[in-house]
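Here the complex is missing one protein chain, while the rest keep their positions.
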Amino acid sequence: MTERKIQVRDVKKHFPVDDGALSNLFGFGEDQSVKAVDGVSFDIDEGEAFGIAGESGCGKTTLAETILQLEEPTDGEITIDGRDVTEMDKGEINALRSDVQIIQQDPYQSLNPRFTVVQWVQEPLDIHDIGPKDERRETVRETLAEVGLRPPENYMDEYTSELSGGERQRVGIARAIVSNPSFVVCDEPVSMLDVSIRASILRLLDDLRTEKGISFMYISHDLSLLKHVCDRIGIMYLGRFVETGPSTQVINDPQHPYTQALVSSTPIINPDVERDRIELSGEVPDPIDLPSGCRFAPRCPEASEECREGEPRMYDVAADQRSRCILHDDQYDLSS
Amino acid sequence: MSTNQSTITTATESARNSVATAYSKSRSILEGERLAQFGVIVLAVFIFAGLFAPFIVPHDPGKINHGEDGDVLRLAEPTAEHPFGTTHLGRDVMSQVMMGAQVSLIVGLTAAAIATVVGTSVALVAGYYGGKIDNILMRLVDIAYGLPFLPFVIALVFIFGSSLYNIILVISLLMWRSSARVIRSEVLTQKERPYVQSARAAGASDFRIMFRHILPNVLPLVVLYLTFGVAWAVIYEASIAFLGFGDPDMYSWGTILYEAYINGAIRYAWWWVIPPGVSIMLFVMSVFFIGRSLEKVTNPDLRHN
Partner (left out) sequence: MLEISDLEVRYDTEHGEVHAVNGLSVDLAENETLGLVGESGCGKTTTAKSLIRLLESNCTIAGGSVELDGRDLTDLSLKELKREVRWSEISMIPQNAMNGFDPVYTVGEQIVEVVQAHESDTSKGEARERARELFEKLGIDGDRIDDYPHQFSGGMAQRAMVALALALDPKVILADEPTTALDVVIQDRLLDVIQDLQDEMDVAMLLITHDMSVVSERCDNIAVMYGGRIVEYADAETIIKSPRHPYTLGLRNSFPDITEDSQDLISIPGAPPTLVDPDEMCQFAPRCPFAEEECWEVAPEPVEYGDGHRVECHRADEVEYLRSEAEKHETWTELESTETDDELTETEVKND
């Protein structure tokens, strides 16, 4: 069996709820926590793009931060290249950071406005002392050319605040890849950009994946985007995956009622295709008071009594496609 | 070690850059700002006087001057020889006031610098780390806010003696609190910006994030507090000196007023009182005018009004 690049096993991240000074003082209230990520497992192969989809508040960003060790997981195992990250000490984690990088959502906020392009892109090299000092500028120059900022000389000594959104996102990508990482997390990499330039950024990321063999994890609420860039995809709801599988298959033939609802809510540009509308009732519940049983049951159009009794496991529904719904259980009588 | 050093050099570099941008910005804002231009001119005169006072004073400020008849020139009204008149001991007021500019500059700049450096460092550490550290540091700020000005000054000067350095120290101890509190809140908002997460994801140390990433972004505010700090320090120094706790070996504007006051001259020897008084006012006013304009750099909302 080939070695997986990233293995995530039953990762949890719970945040304690601060219910105000008064109750802290008098010890009111139980120890509650927001279960932002509550048992997530998946693998990413070398050079693979894995997508995580879900509505805001489903925990996808917290999951990314946990995998990047920006948040310490409450429980679970995260293995990168066969080494368990959760067991590492601070120094080891810091050393790992040149290998695991992030591309952030907002190109207007994620670059330090007091840095020039070269300072910003070069920083990972400075931090991890990669390459001789006098060659770092040259490395930055090459990386800028690689991400399509040509000629790089025109950009290097600009302040990031003087660039357009697309250019800034390219600078962000340059910073992420300058230290030659093998794994990059992209948190909504194009959602703040104009539609007309998104494609070129996505193509750049895809080229980096195929040419450098970088593994990618994409986080987005946009299913059509994830379908376009990812090999496999996981649909997240209230801190857990409800469905995983090859992205084309999951989106063309969703098995979990939540995935079906998500896909059916996504507008279709092609006027010849009529979508089947599945209406979901209510909104995403509070991740403090999780519903007992299936987390999606309160909103699920197909929910029955059984759904509220216990949380269903993941069922294999097709090749490499798994769905967390009791409807897939052979024992379950559909007619009842 | 080497990384730390490079952090520091890059930190100064970026600080220089941000000062440069702040400078060019403030220059363009100063254009069309009459009051600030006035402030710059007045301040330049004081700085000139302060720097070169020992060489350009018309008389030794401590010398007892004698009139043509050989008598001591006590409380002489202004003349061409003594444009601001003389004191009860026949000393030249104008020379004393010029020497006083030096004291004001030293006290203003050093006290403001110490207070701002301490306040900014406390703000960065408290705001960035948050939690217990923040709590402890902010309670210290609260205590500093609780210090009553007069008793505090009198007690400290009584204990340590009234030298210029002690006065600077006392003023710094009173002033770091305000910059600490305000800059901390700015650090808190900067800390949540995505670029800080980007720095953490790149493996930057806490030190690097605080001084290389956050500091340049709060620097405009720091400069603003530094400026206002100069003005407040000068006011504090004048008050301390006027109360009689000034450095007896130095001529400061406050000391001059104090002497005029205890000798009862404040009622009739206007030439002894008005020059130091107006100097304090002009100095503080010019610094505030400049500060107001700088404030527009940090707070764009003010620019439209």
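Going in written order, the chains are labelled A and B, and every chain counts its residues from 1.
What we mean here is this: a residue touches a chain if its C-beta (ideal position, glycine included) is under 8 Å from a C-beta of that chain, and two chains touch if they have at least 3 such contacts.
Keep in mind that this is a model prediction, so the values were computed, not measured.
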Absent chain's touching partners (shown only) are A
Have a look at A:283, A:305 or A:330 and name the one touching the chain we're not showing.
-> A:283
Which one touches the absent chain: A:184, A:225 or A:317?
-> A:225
On chain A, the omitted chain is touched by residues 55-56, 150-151, 164, 166, 194-203, 221-225, 227-228, 248, 251-252, 261-263, 265-271, 273, 277, 279-280, 283
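What we mean here is this: only the chains that are shown with their structure count from here on.
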Find the geometric centre of each of chain A and chain B from their Cα atoms only, then give the gap between the two centres in Å, rounded to an integer.
-> 50
Complex contact set, residues of chain B against chain A = 2-3, 6, 10, 14, 17-18, 21, 193-195, 197-205, 208, 213, 216-217, 219
Spell out the part of chain A that touches chain B in their complex, as residue ranges.
-> 68, 70, 94-95, 97-98, 101-102, 104-106, 109-116, 119, 123-124, 126-129, 133, 159, 172, 175, 179
